[in-house]
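Input: one structure, supplied below.
A single protein chain has been omitted from the complex, and every remaining protein chain is retained in its original position.
Chains here go by letter, A, B and C, matching the order in which they are written, and residues are numbered from 1 within each.
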Amino acid sequence: MLTKSDMRIIAQEELAPSIYRIVLYGKFDYAQARPGCFVMLKLPDGTYQLRRPLAIAALAPLQETITLIYRVVGDGTHLLQQTAVGAQLNILGPLGNGFPIENVESTENVLLVGGGTGVPPLMLLAQALKDKGCKVTTAIGFRTAALIFGEKEFEDNGQLLLATDDGSKGFQGNVGQLLATQPEQTYTKVYACGPNGLLQMVQTRFAGTTAEIYLSLESRMACGVGACEGCVVSTKDGTYNKRVCVEGPVFNGREVRL
Amino acid sequence: MLTKSDMRIIAQEELAPSIYRIVLYGKFDYAQARPGCFVMLKLPDGTYQLRRPLAIAALAPLQETITLIYRVVGDGTHLLQQTAVGAQLNILGPLGNGFPIENVESTENVLLVGGGTGVPPLMLLAQALKDKGCKVTTAIGFRTAALIFGEKEFEDNGQLLLATDDGSKGFQGNVGQLLATQPEQTYTKVYACGPNGLLQMVQTRFAGTTAEIYLSLESRMACGVGACEGCVVSTKDGTYNKRVCVEGPVFNGREVRL
Amino acid sequence: MTAASRLAVELPGLNLKNPVMPASGCFGFGDNRYAEMFDLNELGAIIIKAATLKPRAGNPVPRIAETTSGVLNAVGLQNPGVDVILREKLPVLHQKYPTLPVVANIAGATQAEYVEVAKRMSASGMVSALELNISCPNVHEGGMLFGTDPQIAQQLTKAVKEVSQVPVYVKLSPNVTDIVAIAQAVAAGGADGLSMINTLLGMRIDLNSRKPILGNKTGGLSGPGIKPIAVRMIYQVSRAVDLPIIAMGGIESAADVLEMYMAGASAVAIGTAHFNNPTACPDIIKALPSKMEDLKINSLSELIAEVRGGYPNDD
Partner (left out) sequence: MTAASRLAVELPGLNLKNPVMPASGCFGFGDNRYAEMFDLNELGAIIIKAATLKPRAGNPVPRIAETTSGVLNAVGLQNPGVDVILREKLPVLHQKYPTLPVVANIAGATQAEYVEVAKRMSASGMVSALELNISCPNVHEGGMLFGTDPQIAQQLTKAVKEVSQVPVYVKLSPNVTDIVAIAQAVAAGGADGLSMINTLLGMRIDLNSRKPILGNKTGGLSGPGIKPIAVRMIYQVSRAVDLPIIAMGGIESAADVLEMYMAGASAVAIGTAHFNNPTACPDIIKALPSKMEDLKINSLSELIAEVRGGYPNDD
């Protein structure tokens, strides 16, 4: 059963320029939340008719908190950043299918690929996979060193490969180029989230391998629950027949058309 | 020079059911504010395109505060009531002509008549007239005892005649009936603010006397500064040729058509 | 008067325990996760997503853009086609909620298509009424044209009425100079009721790309920002045409519902409000009785009689 509930902001901090971490406390269906799931957050101003989709970056069922990490890109995220600790926000979720990890074995070698605001859901995923005992490698890219976040979380859960466009930290170049420099490895699963270019790179690069590829997509959403047909994406047949909010946001990378 | 400025809410309290007193601290053109003037208060939510007109109920130039007293009647005043102490509100003002008191002499016998949310501007007026040395009588009416506010302020500044519709305090009946029971007196000036019925009663009752009559009107306003022609009222000639926001809100009771 | 009968209303084909239904396109075919959040049996009825003869893939994404107090959508009538809807969607809905009245929104590019969809849909035994969508701003053929020319609208209504086994509500477009003329035309065509308003044609431009945000460039504007336009149109039409009106356009609260009734509505539909408040419909249904009490409204059917009976005198 899907629920919406008022959760209280108990922390909000800047992780990097324009990147904020917000921690929400309160009732939430923690049991149903999986890595890759998202919530629809209602903005605290009546001019906004649409909730904002944000991935769950961390979950603490015992403390009853969820953590979101977002970039200020427009009016809604700007308002969110201005909202004070103590305020209530209405949260609808958890939503979406999440990354499929039920069948991952402890012996598997998995790769996580992310960039920019695609990184937050991978944080929760890395932890879940580590808990399963897998060998987790994460390759993430940022524009420049100042924008990096999540380093510690990924290092705690496996190996971290860092790239920055300007080389100010880690490999100089994008994640695709970084991966190209790595020794050939056999990943059983590749999970990616980030800009379309990054997802296409992952599709191409692992097309010839036996890895299962899972890509988490973004789309402009109205309902987030499969009611409006606003968020669709096309799969192999070319018609917009999949809703990112319910059949996604994670799709089989071998079927989805970007 | 008219200004708008952000003022901070430093107190907000319930005076009577649905009636609130809010104290705002900050920059304001205290020198220009006269009894009967009002401010246009910007609501703290972007869905509202119109400021709300509220009369100045008290002024403390040295403490840099203004006090407004308002009744929760609709969405805007409801939101105002929900706004926490510490929040900023944008205030445009002081606006309107105010009650004419420049020429009032210390020997004059003046009457103030008010009801409901017409009472707040009379509070500032009573004090100003008392300061001039006049003999101030105030007749105000409420539905019932629980709704009374301002008693102390009016008693401090002269004589208070109280009426309640249900007789739960003071005279039983409306202000008009209360005034009818009073011994004939010669008021030089009568100032009134309240519902149209009350203002009409004042017009009628003092028509045959020599008293100057000043009535403070309400009207739906968009600009509050004479730019939109939204708030007009008709005077003797029957055309809507006076703007309540600039030529008013106080009008000569012998000229205005209610 | 019981709480139940205060909210009950009767319209052609729609005997409703309360007047609140999700608007077409904002609740799919009931096959979405909003349905996990409350019992759909609480609804007065449900209006399902537009059905066309053939499956439609809809418009390219982005299909959604936000505006101040509004939403633009350019979904473009994506749907699996009337046959799949009748085979897969409606039976599920009907089985789960056997007593929930269903209004089927139907659309087409040609009159023949409308007629065919109406025939199949109305014969299914699973729908209580049709909502003839002559006002979709998001498709290039047909769609809105049927809703802007009175003569075409009248012909189409007549043709659909001839084949339909259930009452027909015609959903009017607000993108017209004279909504009353269109309403009169479809009334003359035999419509059993009206449904208004559909979305207003709008656009947003992305400042970075300098191009329209929506894949379809323009989209339909809905939400609370358009409510005053809906109220005005319903007021005008209800004074000119003696047909019940299902009102929609920015309704968010019980107060909004009553404002629509005072304009001339007989029932209401809720679209955009779901996006902020997934339980908008049951919340409004729950709030109605006490709001009515505040305003001394005994029952909705009395309010309809008062408002629509008072017309000769109040202008």
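We adopt the following convention: a residue touches a chain if its C-beta (ideal position, glycine included) is under 8 Å from a C-beta of that chain, and two chains touch if they have at least 3 such contacts.
Computed from a prediction, not measured in an experiment: that's the story for all the values here.
The chain omitted from view is touched by exactly one of B:Ile22, B:Val110, B:Met221 or B:Val250, namely B:Met221.
The chain that is not drawn here is touched, among residues C:Gly76, C:Pro167 or C:Gly250, by C:Gly250. Check B:Ile10, B:Leu50, B:Leu79 or B:Ala145 against the missing chain and you find that the one touching it is B:Leu50. Checked against the full complex, the candidates C:Ser24, C:Thr52, C:Thr67 or C:Asn277 give a single residue touching the omitted chain, namely C:Thr67.
Per the touch definition above, the residue from C:Leu7, C:Val20, C:Ala104 or C:Leu221 contacting the chain not shown is C:Leu221.
Although one chain is not shown, part of subunit C still touches it, namely residues 67-70, 72, 148, 175-177, 200-205, 207-208, 210-212, 217-218, 221, 224-229, 231-232, 235, 250, 255, 258-259, 262-263, 295, 306-307, 314. Touch with the hidden chain on the side of subunit B covers residues 1-4, 42, 46-51, 76, 92, 95, 219-223, 225-233, 238-241, 246.
FYI, only the chains that are shown with their structure count from here on.
Taking the CA centroid of subunit A as reference, the farthest chain centroid is that of B. When each chain is reduced to the mean of its CA atoms, the one lying nearest the mean of all protein CA atoms is C. Separation between the centroids of subunit A and subunit C, computed from CA atoms only, is 36 Å. Averaging C-alpha coordinates per chain places the centre of subunit B 46 Å away from that of subunit C.
Touching two or more other chains at once are residues 46-47 of subunit B.
Counting partner chains per residue, subunit C shows two or more touched chains at residues 68-69, 224.
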